[in-house]
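With one protein chain withheld, the remaining protein chains of the complex are depicted in position.
When the chains are written out, they are named A, B and C in that same order, and each has its own residue count from 1.
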Amino acid sequence: MSKTRLEAFSDGVFAIVATLLVLEIHVPQLPHGHGAGELTAALLALAPKVAIWAASFAFASVYWVNHHQFIAALASVDRPVLFTNAIFLMALSFLPFPTALLGEYPRAVPALTTFGMSMAGIGAVFFVLRSVAGRRGLLAPVPAHVRRAANLRGAAGPILYLAGAAAGFASPVLAWAVFLGVPVLYVGSSAADRHAIRAVS
Amino acid sequence: MSKTRLEAFSDGVFAIVATLLVLEIHVPQLPHGHGAGELTAALLALAPKVAIWAASFAFASVYWVNHHQFIAALASVDRPVLFTNAIFLMALSFLPFPTALLGEYPRAVPALTTFGMSMAGIGAVFFVLRSVAGRRGLLAPVPAHVRRAANLRGAAGPILYLAGAAAGFASPVLAWAVFLGVPVLYVGSSAADRHAIRAVS
Amino acid sequence: MSKTRLEAFSDGVFAIVATLLVLEIHVPQLPHGHGAGELTAALLALAPKVAIWAASFAFASVYWVNHHQFIAALASVDRPVLFTNAIFLMALSFLPFPTALLGEYPRAVPALTTFGMSMAGIGAVFFVLRSVAGRRGLLAPVPAHVRRAANLRGAAGPILYLAGAAAGFASPVLAWAVFLGVPVLYVGSSAADRHAIRAVS
Partner (left out) sequence: MSKTRLEAFSDGVFAIVATLLVLEIHVPQLPHGHGAGELTAALLALAPKVAIWAASFAFASVYWVNHHQFIAALASVDRPVLFTNAIFLMALSFLPFPTALLGEYPRAVPALTTFGMSMAGIGAVFFVLRSVAGRRGLLAPVPAHVRRAANLRGAAGPILYLAGAAAGFASPVLAWAVFLGVPVLYVGSSAADRHAIRAVS
């Protein structure tokens, strides 16, 4: 299995998952004879679905960049990496479900928990994927402080999403703040240590 | 991040978005014992959905060609370009929603407004994407008159779609004329200045 | 626009369209307390949907091979070819709709007509695509008898599908025989003149 094929296949799953997300924003069904005001109200009521769609798309974009950097740093592909990557893609392809669920029930604790845990799960599998490759000596060696920074960032995502899921029990608004904020945080932090990353990959 | 990967990923999103559009044209559900006349009538009633599907597919095709020319003129990819492109793909992947909405409510002002603003938004993000790359010196230098023509064309789309959205308040038919006409216009105008473009890319 | 990109994008649309077709075969919804016999009956009632799904998948496969041979014979891509190809992809991406329609209303004349005309339309646009490329001198020159055979085969598909659509007015069974038979015929005939094709492409 060449790196090129693995990356092309993974990219396909990323592109499809990200693009499918919008299908969960359904066109409102109004009875005949509705007025413009009712349709406008129905569209405004879609705001949570649009917000969580954007957050999930951003999440997928961030992991797409991370996954690309991971593959770029990979010396070769062996079976454990191949199968861990398959489990990562499986977890990633689950994304439309928690996104649709939270869009449908934006204040419900079970929906907030499912969403937070799903995102944490995807991030955790990616963390495991990098660890598997690292322990098998397939990743280019990097200075200890760079590896620590990368590990920290890789662990921060899942921990924050779990914190968001937990926050949902106290306040849905707080959970939403976490879910919408983490992708933004990632983009910002990745901009901060891009020099370190460039040095690695 | 190589140009090749960025383009392959973007192409994937373009292909998926364009192909998903047809899923919003649902098969009519008629009660048992319907006659051929009722099914024919139900199919003819799908005309607005088919028309707007075609317009959105043409829109995606035009931007696919534009995006390809943009990538071809790009010297390299940096993080701001990468993330602006991700925002562009996010906006693009939203396309099925306004298309389905306008197909469902072809005369409703909120649907016309949502459609026009969505299309304008996609075009505007693409304009920003080119500006970001240009300001960062990543685009091959072109004669001033070529750049002005490209800027004009890039701005014309969003402005026309906003005009179409505004026209919807006065006349849905006028808005539809704009929405169906802009892709045709783009194809025509791009044929007109292909020499200039060829000189650039 | 390189041939490679055009082909990769077209392949993406082919793969997505072909794979989406199955989504139109919905799982039967039975009331609670149903027996195995009712579910079996509901599954057997899906036979027309499965049959037309297979025929449409085969249709897409045949045109995928034809499209590949067309691109292989193409010297370069210009704008008319690019936009005619976009129209072909638009027509192709419509495939799930007539497939779902005929699966839902297997005996209804409007469904048979829509299906036959859609398939004829896709084939006709492909015929136009090859003609456009040929008239612009972009196709490798071939002996006259090979070109005539290719033209005949390219025209036969649309004509047969139109005949199938027309047959639907007299007998749905006859129309179905045509719709299920044409892809098989294509595979057979393409096996027959593969030597001629190999000589060309």
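The rule is simple: a residue touches a chain if its C-beta (ideal position, glycine included) is under 8 Å from a C-beta of that chain, and two chains touch if they have at least 3 such contacts.
Predicted model only: the values in this text are computed from it and were never measured.
Taking the complete complex into account, the chain left out of view touches A, C.
For the chain missing from the display, the contacting residue among A:Ala111, A:Ala124, A:Leu139 or A:Val182 is A:Ala111, taking the whole complex into account. Considering A:Thr40, A:Ser93, A:Ser131 or A:Asn151, the position touching the chain not shown turns out to be A:Ser93 (whole complex).
Of the options A:Gly12, A:Pro48, A:Gly121 or A:Gly134, the residue whose C-beta touches the omitted chain is A:Gly12. Touch with the hidden chain on the side of chain C covers residues 7-8, 11-12, 14-16, 18-23, 25, 27, 36, 39-40, 43, 54, 57-58, 61, 64-65, 68, 187, 190-191, 194. Contact residues of chain A toward the unshown chain are 1, 5, 8-9, 12-13, 16-17, 20, 23-24, 79, 82-83, 86, 89-90, 93-97, 100-101, 104-105, 108-111, 114.
Note that in this section only the chains that are shown with their structure count from here on.
Steps from chain A to chain C, minimised over paths through touching chains, total 2. When chain B is laid over chain C using CA atoms, the rotation angle comes to 90 degrees (nearest 5). Although chain A and chain B carry the same sequence, what matters here is overlap: shared residue numbers make up under half of all numbers found at their interface. Rounded to whole angstrom units, the spacing between the C-alpha centres of chain A and chain C is 37. Distance between chain centres (mean CA atoms), chain A to chain B: 26 Å.
The multi-chain contact residues of chain C, meaning those touching 2 or more other chains, do not exist; every residue touches at most one other chain.
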